[in-house]
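The other protein chains are all here in position, but one chain of the complex has been omitted.
Going in written order, the chains are labelled A and B, and every chain counts its residues from 1.
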Amino acid sequence: MKDLSTKDIIKPLKTEKKIKVKPFSKAGLVIRLTLIALAGLTIYGFITFDYKNITFFEALAGSLTNFRVMFTEAHFNHFTFSEALYQVLITLCLALLTTIIGAIISLFLGLFAAQNLSSPLLSNSIKNVIAIIRAVPTVLWVLIFAVSAGLGSVAAVIGMTFHSVGYLVKAYSEAFEELDHGVIEALQAGGANWWQIVWQAVIPSTLTYLVSWTFLRFEINFAAAIAMGAAAGAGGIGFDLFMASNFYLDLREAGVITFFILAVAILLEIIAVRLKKYLKTAQ
Amino acid sequence: MTKLLELQGVSKTYGKNTVALSEINFSVNEGEFVSVIGPSGAGKSTLLRCINRMIDSTSGEINFDGQAVQKLNKKALRQFRTKIGMIFQHYNLVDRLTVFENVLHGRLGYKSTLAGAFGFYTDEEKRQALELLSILGLESQVYKRCDQLSGGQKQRVGIARALVQKPKLLLCDEPIASLDPNASKVIMDYLQTICKSMGITVMVNLHQVDVALKYSDRVIGISKGEVVYQGDPRFMKEEEIHHIYGSEAGELIFNLSEESHYVG
Partner (left out) sequence: MLDNFFLRKRLKLSLLIVLILAITYGAILIAEYDIIKGFTSIPEAFVWGVQNFYPDANAFSRLPNILNKLIETVLISVASASTAAILAFLFAILGSHTTRINGFFASISRLFATLFRNIDVAVWSMILLFSFGQSALTGYFALFFVSFGFLTRAFTETIDEVSNDSVEALRATGASYISTITNAVVPSSAPQLISWLLFMIETNIRSATLVGILTGTGIGFLFDLYYKSLDYHSASLVVIMVVIAILALEALSNFIRRVIL
């Protein structure tokens, strides 16, 4: 393929063949196969889904009406504004605790999981265990812990921490691995021991990444804490939403709670963007 | 000599106060090799992009090949752009596609939306593309992906893409600013050949004064958005260069003697 000259390319023309514009490439083939497979699975999915006698357009129209009612006529029935605010605060606290505990554990595990700071055996075993922890959905961790700890904030925080650790160890260790080898070498040459290198070189030079990954995880944990309130009785605004929609069947209240959640989530996103910008300029 | 391009009182302002170009007047004849020189930020790139309306000028008149450029509607603008090839400092290729595909992109302006969208090219177009590639010494790279090429090779692909348009004018925005001296010479030589033997008018933005002096029929000097010099490079005096570059001049003279042995 490499040494085709113009002659070779023009020659087939005389036999009235088309000139190829694109040579065969493995990447192109895999992209095409992936897209075809996804399209096929999607269509197969739509054919085999369990629709439970739902009339699609009726349900869609119903949903649209519900959305309209929720968001245009939103108001409280069973709670007050300040109660809802306090519940949001509880959800934020659950997310915060999870993030802080998760970040501390992940920092140490991340150091041991980074290939350039640890032995291959230790690094690989941590990474494999972490991959399995990460594969278990958060809600299952929480429910598993709820069996022995009971439904509530303890099971929620511990369960969510597991998944947070799975996520953060991966992010942290990859940040550590991108560190320029020369920095570690220079300190080693000066006779610094492992912990000194970690505290004086590794963490300061990756701090920007660590902070932005951690805050990103905090955003995710806020969403997870809402979900755990709804699905695993962890309390907070998620539980109120669950009660409003599944117990009282009150669209308007579900609407106002959704507004609360949306407002906090957007606020967190704005803070994250600002924080990233600040860290970039501070360096 | 027929005038191919004429600018009269062309200005461009951003917002209310930022003046990028003010009252630019000049014309370019068919078959001419014109260099535009001036310090960074003088408005060279803006000027070039106003000509093919990648940037819309604020006021003034631009005439190209008998057409009032600013008055063209969307469809006529596309047609007009096919007559002007453009070459960029950073080559602006689609890196993940092959050399061949990138060159054929030059034909998209001639196609209906549908044919263009699916990339249907005629055998004639493909043959032209291959011919240009062999003229530019890229016959063995035809099926290579562009991210595997060197800078000089990428710029040659850029030139082929512009030439396959069959343009009357070639606008080159700092074509050698990212290249080493050897590759720079190769590219400038190609541009000269294109101008002299294919009869395509060439307009080049440059910041290497010595290169501009060596290759062009005419030099246009721009400073702070205004044309401050126009004339034959053979008669250009050192003060005039100083005038164009203002306080940067001292540094420039140093560059001149430094670089001249590479390209000269």
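As a working rule, a contact is a pair of C-beta atoms (placed from the backbone, for glycine too) under 8 Å apart; a residue touches a chain by one contact, two chains touch by 3 or more.
On a predicted model such as this, the values are computed, not experimentally measured, just so you know.
S.K.: Just to verify: which one of A:Phe67, A:Phe81, A:Phe108 or A:Tyr278 makes contact with the chain not shown?
M.R.: Within the whole complex, the residue contacting the unshown chain is A:Phe67.
S.K.: In the full complex, which of A:Ile19, A:Ala114 or A:Val139 touches the chain missing from this view?
M.R.: Per the contact definition at the top, the residue touching the missing chain is A:Val139.
S.K.: Please give every residue of chain B in contact with the chain that is not shown.
M.R.: These residues touch the chain not displayed: 52, 54, 77-82, 84-86, 88, 90-97, 101, 105-106, 108-111, 113, 116-119, 158, 161-162, 165.
S.K.: If the hidden chain were put back, which residues of chain A would touch it?
M.R.: With respect to the unshown chain, the touching residues of chain A are 26-27, 30-31, 34-35, 38-39, 41-42, 44-46, 48-52, 54, 56, 59-60, 62-63, 66-67, 70, 89-90, 92-94, 96-97, 100, 131-132, 135-140, 143-145, 147-149, 152-155, 157-158, 223, 226-227, 230-231, 235-236, 238, 241-242, 245-246, 249, 251, 254, 258, 261-262, 265-266, 269.
Basically, only the chains that are shown with their structure count from here on.
S.K.: From the mean C-alpha coordinate of chain A to that of chain B, what's the distance rounded to whole Å?
M.R.: So the centre of chain A lies 46 Å away from the centre of chain B.
S.K.: Quick one: in the complex, what on chain B touches chain A?
M.R.: 98, 100-101, 104, 119, 121, 123, 126-127, 130-131, 133-134, 139-140, 142-144
S.K.: Okay, in this complex, where on chain A does chain B touch?
M.R.: Chain A residues touching chain B: 1-6, 9-10, 13, 18-19, 21-23.
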